[in-house]
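As structure tokens, the structure follows; a few thoughts come after it.
Only a single protein chain was left out; the remaining protein chains are all shown in position.
In this document, chain identifiers A, B and C correspond to the written order of the chains, with residue numbering beginning at 1 in each.
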Amino acid sequence: MFDSIHEECGVFGIWEPHTSDVAKTTYLALYALQHRGQESCGIAVNDDGVITHYRDNGLVPDVFTAENLNKLGKGNIAVGHVRYSTTGGVNRANAQPLDIRHVKGNLALAHNGNLTNADELRNKYEMNGAIFHGTNDTEVIAYSITNARLRTPSIEKAIECSMHELKGAYSLVLMSATKLIAARDPNGFRPLCLGKTEDGAYVFASESCALDTINATLVRDLLPGEIVIVKGGEIISIKTHCGGKGSMCVFEFIYFARPDSEIEGVSVHHARIHAGELLAREHPVPADVVIGVPNSGLDAAMGYAKESGIPYAIGFIKNNYVGRSFIQPTQGQREDAVRVKLNVLRANIAGKRVIMVDDSIVRGTTSARIVKLLRDAGATEVHIRISSPPFVSPCYFGTDIDSTDKLIACRLDSCDKIAAEIGADTLGYLSVKSIHEMAQGAKIKFCDGCFTGVYPVAIPTSSIKNKFESKISDNR
Amino acid sequence: MFDSIHEECGVFGIWEPHTSDVAKTTYLALYALQHRGQESCGIAVNDDGVITHYRDNGLVPDVFTAENLNKLGKGNIAVGHVRYSTTGGVNRANAQPLDIRHVKGNLALAHNGNLTNADELRNKYEMNGAIFHGTNDTEVIAYSITNARLRTPSIEKAIECSMHELKGAYSLVLMSATKLIAARDPNGFRPLCLGKTEDGAYVFASESCALDTINATLVRDLLPGEIVIVKGGEIISIKTHCGGKGSMCVFEFIYFARPDSEIEGVSVHHARIHAGELLAREHPVPADVVIGVPNSGLDAAMGYAKESGIPYAIGFIKNNYVGRSFIQPTQGQREDAVRVKLNVLRANIAGKRVIMVDDSIVRGTTSARIVKLLRDAGATEVHIRISSPPFVSPCYFGTDIDSTDKLIACRLDSCDKIAAEIGADTLGYLSVKSIHEMAQGAKIKFCDGCFTGVYPVAIPTSSIKNKFESKISDNR
Amino acid sequence: MFDSIHEECGVFGIWEPHTSDVAKTTYLALYALQHRGQESCGIAVNDDGVITHYRDNGLVPDVFTAENLNKLGKGNIAVGHVRYSTTGGVNRANAQPLDIRHVKGNLALAHNGNLTNADELRNKYEMNGAIFHGTNDTEVIAYSITNARLRTPSIEKAIECSMHELKGAYSLVLMSATKLIAARDPNGFRPLCLGKTEDGAYVFASESCALDTINATLVRDLLPGEIVIVKGGEIISIKTHCGGKGSMCVFEFIYFARPDSEIEGVSVHHARIHAGELLAREHPVPADVVIGVPNSGLDAAMGYAKESGIPYAIGFIKNNYVGRSFIQPTQGQREDAVRVKLNVLRANIAGKRVIMVDDSIVRGTTSARIVKLLRDAGATEVHIRISSPPFVSPCYFGTDIDSTDKLIACRLDSCDKIAAEIGADTLGYLSVKSIHEMAQGAKIKFCDGCFTGVYPVAIPTSSIKNKFESKISDNR
Partner (left out) sequence: MFDSIHEECGVFGIWEPHTSDVAKTTYLALYALQHRGQESCGIAVNDDGVITHYRDNGLVPDVFTAENLNKLGKGNIAVGHVRYSTTGGVNRANAQPLDIRHVKGNLALAHNGNLTNADELRNKYEMNGAIFHGTNDTEVIAYSITNARLRTPSIEKAIECSMHELKGAYSLVLMSATKLIAARDPNGFRPLCLGKTEDGAYVFASESCALDTINATLVRDLLPGEIVIVKGGEIISIKTHCGGKGSMCVFEFIYFARPDSEIEGVSVHHARIHAGELLAREHPVPADVVIGVPNSGLDAAMGYAKESGIPYAIGFIKNNYVGRSFIQPTQGQREDAVRVKLNVLRANIAGKRVIMVDDSIVRGTTSARIVKLLRDAGATEVHIRISSPPFVSPCYFGTDIDSTDKLIACRLDSCDKIAAEIGADTLGYLSVKSIHEMAQGAKIKFCDGCFTGVYPVAIPTSSIKNKFESKISDNR
């Protein structure tokens, strides 16, 4: 909740059989995907081949007013995007969808993921005359596709061709004058699903909760490597890049995705409850009550309670009014800031031995403050249980786990030391083995690189990783 | 959540032994009371007798910036206020605290409640030369106290004197040049508690959750009719108006108060769980799962599940990003609006017989939409259980239950008819008897006027009620 | 332009024979009066006796949006107000019109001027039970009128009665449920005129330029001491307080009023040109060119040029984009700030002996910077001519000339010393005698208190003046 890991994007696209208010539908869908990115958002609308977009830094309700939604006008295809907010300066030039004017046809493009060879491709295209306005991978993908398009007869062929050179994680939604197209990288690092409405519209979204919001039904997830084209009411699938071993980011199940989404055939909520059950088996401890840290630790806490037989209870009330405009307290008041955001429900804690379940620990500072709140409220013991393994390696596929030196699990080499620093009586992490079991019945395998340092594809050298970061820093 | 009853205010006051950042402390406390009023808020700071205030329409984070908090400056006494937002125009002139310049000493005044004789008093003072800028009762109270002050030797005596003519519900927090004073009406309609910090500060607040936020401990609730003065680090209590039969608003326990507050010795969360237990005893039904409507129905749902033995589950995920700037859909899209705000966690509902617990039904329209969401998600049966009795009469003591003709329980004369209109299989309300038992161990009796039409004090004639409303309407 | 004297208000009122968009008309008129006050503004609309108002800190275009003008609705009477912006904190509680709910009928009241006995009256009413929210005289006037109203049969009689106790400067516009009323103090310190439109509406305004804006024609100025009532399409005049010796503020002609206004039968523009002519006669000097400091010095410069025969030229171009949001430069860049706002038209200045005409000198710092700009642009001589006498005494009648210690004419005891400090070759002020001649044909005499220290009415003691200031300082 306070120093957590961040997803880097959410994407959405819709194809309607008739001209309609696709901007408004996309707006509603982006609300459902807002948890995947709070830095910026945007919508591009296609009205008979003319593409209009609006995008800006900010949350969906702040960026989109009735006035600018109306200006986007009607159309029959639209794509939308939400992007993650870094704590420092944000670069408006990186907002998506990209809206590209091109001799072979205009495009609008939204992307979730990170390329592992972005810098190599950027260099290649610059040497051929390309100029870049921002620092995100999406501009690289746009060059790759438009350059392929000059040599291929259609946009879908161009994408198919481009996917030979794009390496890493990408879930794309893209529209041309007449087509809506989605593509998922051959590993399927990020989720991407296809839905359908009663009146014949097709939609693509990062998560199925966006489908529920617009009253669409989930058809299926895209296969890793699949390209799906919607044109004239027909669905066409290109599977040239399919067939590899999938390796979806398991942290989607642990934390990123909304609990009401269904991914690869599995309810995220149920996967989290099951993670809590597995956690209870791996790290039992006598206690009076099991509580979760809102909101991401609640499901696993329920599972832990169910498996352990220890009663589940509400441990904290979260103040939903504390948002971005909260005036940060000065150094001496930091603890108060946590108190404002999260209040202990004292009646459930005082005099109790407490098991507190959370989804992960990043730097550990917030966990320490929360443990103190519990002890101040009269908890006699505090046992922390984490429904994922410790982070030990960077992620190269679309999250911000990029520097390991601030991670508490890298600084301290045992659970006891971490527990001591946080002030907990005991601490237990879910095993790597168990995270592969939490999503029972999933149709895909998982990437556990951030927990193991073993990655399913080649990763960039560290020097390139740093170069990329410094490029970002000189912008806002 | 969508067409609910509203509390009309929250109050806060602090006395510090030394000059300090009382504005910031009050700001933090108002965050914790934000649920009691979202129309406007304000803070008044007392720096050695000089009172400065800032107030405006809007939520605490929107009204207070670092800049205007700084302008309020340091001081050793402060009072704060949050006020409820009506759906129509809001009147900035009604924002509180009132900041009054007066020959007998300046005052700042914050008030929660409604006087039943406001119009009589307003008329009396106008005939004596008073002029009114706004329409709220607080200005009436201010005239009553300042006029009494001209005839009495101190502000506390003036309040004691004024309380002889003030009728109805009021929890006041007030500061003069050197004193912080709180007063609660003889019935104790609205809650008001006293707290203390480790460094010797005294605070008053509508609810104890505000004390937690600023790391103060709850000392006790004010007695009905009590006046408490903080001056020079001493606490003085005036009990002239105490001793009557208390009649606190039971809806504070059912819905208004935050679950992490403790009122009259009872945890609000536990009272709600107990209401759910009583509800299960009164209205059992065979089912597969018990769910609550977020957030106010969750506690009672847990209690119902516990008592009935039917498993508790998460039925809905609430979208926390949907706030005031959400662009309201057009008529045909109303159902979508509910979908955006509240998504069914399908994996817990599909194929199940569902008991859905909520705290109350007002007009019934939202309940009907939510039932439809459950059925669309595959619920085979939907049984609604409400943790309070049906509303049948207006409230005159500080909530907005003022017109009975839109209340579904007034329009339809049986549970069956209401269930039919809402689309539920069955419907059960908690009995009036049980609401007097939900807060086990409470040190006060309760007002149940809105459920019974029987009030603990004389109420205004209906013509005056209407007059008051029309006065409000000609403002913004 | 940079450190000038400020008027404290502008007032407007309209009575229409039929319900119409009086809010919009008032909005247009306030634009024309904006120069009289930039701190705050407001409009109150009377729709069949129901008064609605909107007011806030800011300029007319910032405060009024299409949305809140629409919310004010239609009506047949309205009053409007603009208020001057002090450099320090501004107090929203002081925005006008006041909107008063009262048993004898609601009122809205707008006021321009300063009472000399405000503190005595405030004390008197407080001792009788009054409470004050703000610090402006308008609230005192409101109490005086409403208290008189309790003893008199009509609002106009109440005003007539109240004028016996109100001392000092006031031009009032006021509406009751059915009447629009204007009143001007017996000295006529501030201007106030009556106009009429072709469709039968009557309007009152501080200046006739507001009448032009709404296509009304000037009927006449109110007499000093006159009360004019518009009711049912009839004009009624009460002259009980008329007949004294008028003493209008001469600075209205010198600087405050817009040049396109006609006051007391005289064009302000022509009066300023004539002041320049008189100035040329009193202070001739050989030179090549006469320029004015924009915008207030331009008219007098034209008059000076005409009388002296020295060519008039444009000396400066003012940057109209530099407004409130200009980021103030740091100390070392102050001179640049003047350069941004005012650029010398070098082609007219280089190598020339320049006569620079301005309306007044307050602290002298800006004059010094402007002289430096001229010398940097190549002026060989700079002769300053001021179209008013030096300020030597405070004003008690509605301007902000309140502290004499910062006035350069109080600090330095000769024109030579002032010229030396400012860097001018010579300096000449218009004589006191001449300011009484500048508005040839005016139907009123003038107050010259700020130039002579001799006032037409009793002034408050200095201690009361200070007390009033400190009251303001504890607000925002």
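Brief remarks follow.
In this section, a contact is a pair of C-beta atoms (placed from the backbone, for glycine too) under 8 Å apart; a residue touches a chain by one contact, two chains touch by 3 or more.
Every value quoted in this text rests on a predicted model; they were computed, and no experiment measured them.
The shown chains contacted by the absent chain are A, C, with contact judged over the whole complex. Residue C:V344 is the one among C:L222, C:I310 or C:V344 that touches the chain not shown.
When the whole complex is considered, the residue among A:Q34, A:T116, A:N147 or A:N187 that touches the unshown chain is A:N147. Along chain C, the points of touch with the absent chain fall at residues 24, 27-28, 31-32, 34-35, 59-62, 64-66, 69, 209, 212-215, 258-260, 262, 267, 269-270, 299, 302, 314, 317, 319-323, 325-327, 329, 333, 335-336, 339-340, 343-348.
Those residues of chain A that touch the chain absent from the view are 50-52, 54, 68, 71, 89, 93, 98-104, 123, 125-133, 135, 142-143, 146-147, 150, 471, 474-476.
FYI, only the chains that are shown with their structure count from here on.
Chain contacts here run in a simple line, from one end chain through to the other with no loop closing. Chain B and chain C, compared by their mean Cα positions, are separated by 47 Å.
One finds 60 Å separating the Cα centroids of chain A and chain C. Counting only residues that touch two or more partner chains, chain C has none.
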